[in-house]
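Note that one protein chain of the assembly has been removed; the remaining protein chains are unaltered in position.
We just call them A, B and C in the order they show up, numbering each chain from 1.
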Amino acid sequence: MTPIQTQEMRARRQPASALSRLIRNPVQLISAIILLGLFLVALRNVLPLNGAAEYQPDQFARQLIFGLAQGSIYALIALGYTLVYGILSMINFAHGEIFMAGAYMGFFAITAAQETGLLASDPVLALFITLLIGMLSSAVVAVLVERIAYRPLRNAPRLVPLITAIGASIALQQIFLRLFGASTRRYPDVGWFVLPNACPALGTQGLDDTGLCRGIDLIGGRYDVTVIGLELRILPIHFLVFALSLALMIALWLYVHRTKSGKAMRAVAEDRNTAALMGVNVDRVIVTTFILGGLLAGAGGVLYALYNQQVSPFIGFLPGIKAFTAAVLGGIGNIPGAMFGGLFLGVVETVAPSMLGLSSQLKDVIAFGLLVMVLIFRPQGIFGEVLSSKRG
Amino acid sequence: MIRAVRPALYISAAALLLVLSGVLVSFQERQVVAGAVSLNAALIAGLVLAAGMLTAGRLRVRSGMAVLQGMIAGVIVGLPLVLLVLLERLIDLRFVFANLTQPVGATLLFSLELVPGLLVFFSSCLLVGALGGFLSSVSRRTMRITVFSLAATVVVGLVADQLDSVIAPVDGLFIGLALVFGYVGSDIFGRDSFWMRLLLGLFNGAAIGFVAGLLAASGGLVEGGGLRLGHVPPAIMILVPGYSLIILPLIFGILGALGALMRTTPRMISTFVHYGGVLVVILTLLALRRGFDTFDAVMVLAISAWAFNTFPWRIEESVRQFNGLTVVQRRVVRVAVYCATLLILVFAPAFLGQYMTNVLNLVGLYIIMGIGLNIVVGNAGLLDLGYVAFFAIGAYTIGLLTTPSILTCGGVPPEALSGELVLTTCTGIMNFWQAWIVAILASGVGGLLLGTPVLRLRGDYLAIVTLGFGEIIRIMLRYDDFSPVFGAAQGIANIPRPILDLTTLNPAWYFVFDSEASMYYLILASILVAIFVASHLGNSRIGRAWRAMRADEDVAQAMGIRLARAKLLAFTIGAAFAGLGGALSATRLFGAYPDSFSLLVSINVLSLVIIGGMGSIPGVVLGAFILIGLPEVLRELSDYRLLAFGVLLVYTMLVRPQGLYPVRYWQASAQALSR
Amino acid sequence: MTQLLLDVQGLMKRFDGLTALRWVDLQVHEHAIASLIGPNGAGKTTFFNCVTGFHASDDGEILFRGESLWGKTADRVVLAGIARTFQSTRLFGNMSVIEHVLVGMHSRLKTGVLDAILRTPFARREESEAAQRARALLEFVGLTAYEQQLAERLPYGLMRRVEIARALASEPSLLLLDEPTAGMNPQETEDLMRFIRRLRDERGITILLIEHDMRLVMTISEYITVLDYGKKIAEGTPAEIQRDSRVIEAYLGVMPDEGGEFGRP
Partner (left out) sequence: MTRQARLLWVAAVIIFAAAFSACGQQPQIVPTIRPTITPTGIPTATPEASAEATASARLVGRTLLRQASVVSQGGEVVIGLSAALSGEGFAPLGIDIQRGAQLALAARPTVRVGGAEFVVSLDSQDDQCSADGGQAVATRFAADERVVGIVGPMCSSACRAAAPIFDASDYTTISPSCTAADLSMSGFTSFNRAVVSDAFQGVIAAEFIFRPADQGGLGVTRVATIHDGSPYGDGLVRVMSERFTALGGQIVASDAITVGDTDFRGLLEDIAQEEPELIYFAGFPADAARIADQRGDAGLEDALFMGADGIRTQEFIDLAGDSAVGAYASTSIAADSNALSAFLSLYLGAYGEEPPAPFHANAYDATNILLDAIEATASLDLDGSLVVDRDALRMYVRNVTDYPGLTGVLNANGSGELSVADIGISQVRDNAFVEIAIGSVVDGSVVLLLNEE
């Protein structure tokens, strides 16, 4: 019997250094060079070489705010992707359309409110009802999609549910197109006035068309403000969108981490079969996940429509893809990660084209480029934990 | 109880969607049977019938109860529609449902007043529901025959105006005569020996052919001639007028022989002849009647009922017989089938006319791309949503190399050159064939480059990243700053059609591929090459490696398959096929325009691969004909093509994941045959 | 002693915190039938995965016929001549039995892309040879009757044999069998034992076996290594292992005291 050698005698094999790993992997090498190149171009534009910088700080600040607003909408959708992926390790391609459904149903709600005069008399209530109806209808659509398209295929081979998801996404978009027509519809202008005593400070900007000042209009207001030397154009709706998505994210996080059914959800995410053995009703948990994802996407839809004022059956597709990118960026399956990913993507997408001096046609190229870079360098995303092969 | 009624609920929801989407308005004037049945009526009746059959079918009850069940289903579908019509009177639906250009009532109530209209509509729903219920209780065979012949009549009614010029009545007449004479003649005299029967059939057919030749030579068939019987020029006259007295007897002789062998030959050939004859009869009927009214409808219903009656039995027997054959016989049959289809494909443009050939060309392009994507998705299991990027690379390479562009004019953008200068400086312009090879190589390399970063990704990640690549390339092609190279939003125009200049061999051989038929042959040749390459690859060691990789990547690696190399190979070959198709599409459309390379193309190709049957080449061909050909022919349905794709994708995955023409069947038979 | 085929020294494998294998040494000699036993979760399958390149081991050395396999991926390991089966049979869903064996031969065949496309004489010859070899292998494992059937639809015992035939197709010199008798009745286990002996005697293949069926292990293996919690706690001939107190302790748990009512086996 050979003597059992003791551990210490062995010379440990040092893990290869990060740099040498980078050199050996050509794909990472090339993308690193590209990233470096872009960074240098950005630096050249920002630094005030000969005279004023190509890219002014206040321009950066304004675009940062736009980016954050757009990013929080991406975040709300991305949360839906992360939840569903966590539970079923499947991308719910139709999630973009569920977002659109919320925006569209919100439109019918707010127009009905306008017709019945509620919008004029009590805008806050009307806005609340619109948000509620938007969220509920998205949840209903999400549950229907899960019930019809995903449940029967729960343990089919990996490719099958993915293809059903693509089919469901196209079908949903076309059903809305056939039912409600392709013409773009407009959310009516609505004013939500708060803090009337801020009137004197607002000066002329606070006056609406009737000439009197009723406070800060959270939805439609535009105010020029100079903050630490940067003259910025503040739209209160930006902060409303950002605040609401943050609040919803925190609420979701608390639900998942602090409640009983949240615990069940995490159990199912970990291992569906074992969770079932522990008495967790897996089907009900999955349905709740889709409902939560739907509610968040619906909220995102209504906020999006209030912010961009236009709704059509086609608005769901592109934001849906971008939101997936955000979810992967943040680390799929990780709730704060989805929020961060959404904001990060929103900002980069808005700021990068002008900072690099490119035309904004390339906005989507930057978004998809970012996705590829993340998957090359850190497939598990910024906050994600290493994807074990089981769920990878 | 609820479970039994669930199909009726689903169908009732579908009916509501149909009505609210305003589709009935655009279908209203589309007549299936002139004067009697409009497309609306056919659709609603079809839905109610299906609801009746499904509900009653589930409960497996005696006919009495079944009829009642059918009625209940009729109510479930009819009632919401009636309520909708009433609701419409109260509030204006047009604001919410924008597509309702006309009130729902007008389309549903057979243009009667409100109350009588509703009564007529509701009672007809009950009646049709009851019929559905009754059908489900009767024997399965009769149910299948009635349903299939009704469906066939509706389809023929819809497509009648396109099919009335496929066969000239005179041709149909002579083909029918040759078959009948061959069958009857050989039956009476040469009953016993096979060769005797064959000879007689041949002789009778040749006699018919001779008569046809005489008729053609006599000029009776010319426009306005007495025997023209219709406006379509008969093929007899077109085929080689000089030698008609030799060619025609030969062709009709073969037909006579086929007629003669109807009884004795293996079931397959007789089935083929049997249904070929049925098709010819229907086409001749349409060509004669030039319209489709109630009489035609009844005729087609009767013919299809008779045909479907024997259909399942004939198919089972031919499959049984086919399996019983020895290996050599099977190889002969396979070669015979291939030759027959090739023959039909070669003569198709002459029969179908320019418009149908144009449709076939579009279907052909999608077949080429489908075969390419089938390798990537069907065999290797890599869900590629950015396939249109390689299609675009192929098209733009042809565009750049066969027209004055920055590549062919030595780096000088052509706008800067005035007219004459272009001729002198742009010496780099290639002819189509050279550029085609470069296009295939370029898209192959594109596949390699785009494949490398995604090697380690799986399933959904891969789908999204390839979708991203597709979008990146589409945006780059349309990007303003690249306009001297790619022409930005204008794309590249004036791409010439291919010219085959064989004047060195024989001064007369100078072919310009400018007509639809010439492009058809070019596309047909490309498809054959594509099938040749893809099936050989699929059946080889590499094909097996791909299929293993698709089933279980880790185990495949344990079998010695280098995953990176296999995936890259699949990507490259798939991309090369797309490049081949892209080049043909660019020259066919005389230009490469950025709008025609949208994500929609990738989804179209993906749908026909998946619905056709992942991994099966005949599945791709079948998928292309149904998903691309049908909407082109039924143009008013082309608006609902995307809706149909979406629903079909979900339906296929739920009910028939292996697709319409599953690879299992194809591969097993291919292997069996190849031994 | 016959020539050393597989020499694993100080194999180390950590899964972020959990040390699955801790300094494991294992030697297998040419034409030997060796076994690797140990309670569940001892790291036996992880050991197989590290040797066959499924998992990258963190430290240690793997020498096969003197050539180092450390850091090589699974496809290179099978080229070197090591084949394996899996604990739960992982067959290809869309393939027939004979296709499984043909895929198993993938590393031994040379048909390239061009040969396949043009179906050159070389390709056709290699294909027919491969088919013949595959049929011979099926004959050897007794699956000739099921050649064209979908592998996943066969009964469990036959699926096991398909997996073994697939592993043999790459003409290995070392075959790693991961609990081949799991789910088999005694009669089938008996057949398998004879089959393993025939493999070693007729085809000269060295066998390394992971097994829980002690009767099979003790009768068939010439050398046994015991793992517990990722550490090698004993190795030697079946007789020595049976007497080794640490092995008993690992399997039956800690003895209450010397003369306890359990007593010696």
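To be clear about the criterion, contacts are C-beta pairs under 8 Å (C-beta built on N, C-alpha and C of every residue); 3 or more make two chains touch, one makes a residue touch a chain.
Predicted model only: the values in this text are computed from it and were never measured.
Interface note for the absent chain: among B:Pro103, B:Gly276 or B:Gly353, the touching residue is B:Gly353. Residue-wise, the contact with the chain that is not shown comes from A:Gly181, picked out of A:Gly80, A:Gly106, A:Pro123 or A:Gly181. Among B:Val120, B:Ile437 or B:Leu660, only B:Ile437 touches the chain left out of the display. Those residues of chain B that touch the chain absent from the view are 224, 353-355, 357-359, 362, 402-404, 414-415, 418-419, 422-423, 426, 429-434, 436-437, 475, 478, 480, 488-491, 493-494, 496-502, 504-505, 510, 512, 514-516, 588-591, 593-596, 632, 635-636, 638-639. The omitted chain makes contact with chain A at the following residues, 56, 59, 62-63, 66-67, 70, 177, 181-184, 186, 189, 222, 224, 233, 235, 308-310, 312, 314-315, 317-318, 349-351, 353-354, 359-361, 363-364.
Convention: only the chains that are shown with their structure count from here on.
Distance from the chain A centre to the chain B centre is 40 Å, each centre being the mean of its Cα atoms.
For the pair chain B and chain C, the distance between mean C-alpha positions equals 50 Å.
Contact of a single residue of chain C with at least two other chains is seen at positions 93.
Shared interface positions of chain A, defined as residues touching 2 or more other chains, are absent. Residues of chain C touching chain B in their complex: 52, 54, 73-75, 78-79, 84, 86, 90, 92-96, 99, 102-104, 106-109, 111, 113, 115-119, 123, 126-127, 130, 148, 150, 166, 170. Here chain B touches chain C in the complex through residues 532-533, 536-537, 540-545, 547-548, 550-552, 554-563, 569, 573, 615, 663-664, 668, 671-672, going by the rule given at the top. Taken in their complex, chain A has these residues touching chain B: 26-27, 31, 90-91, 108, 148-149, 152-153, 156, 158-164, 166-175, 177-181, 183, 321, 324-325, 328, 359, 361-362, 364-365, 367-369, 371-372, 375-376, 379, 389, 392.
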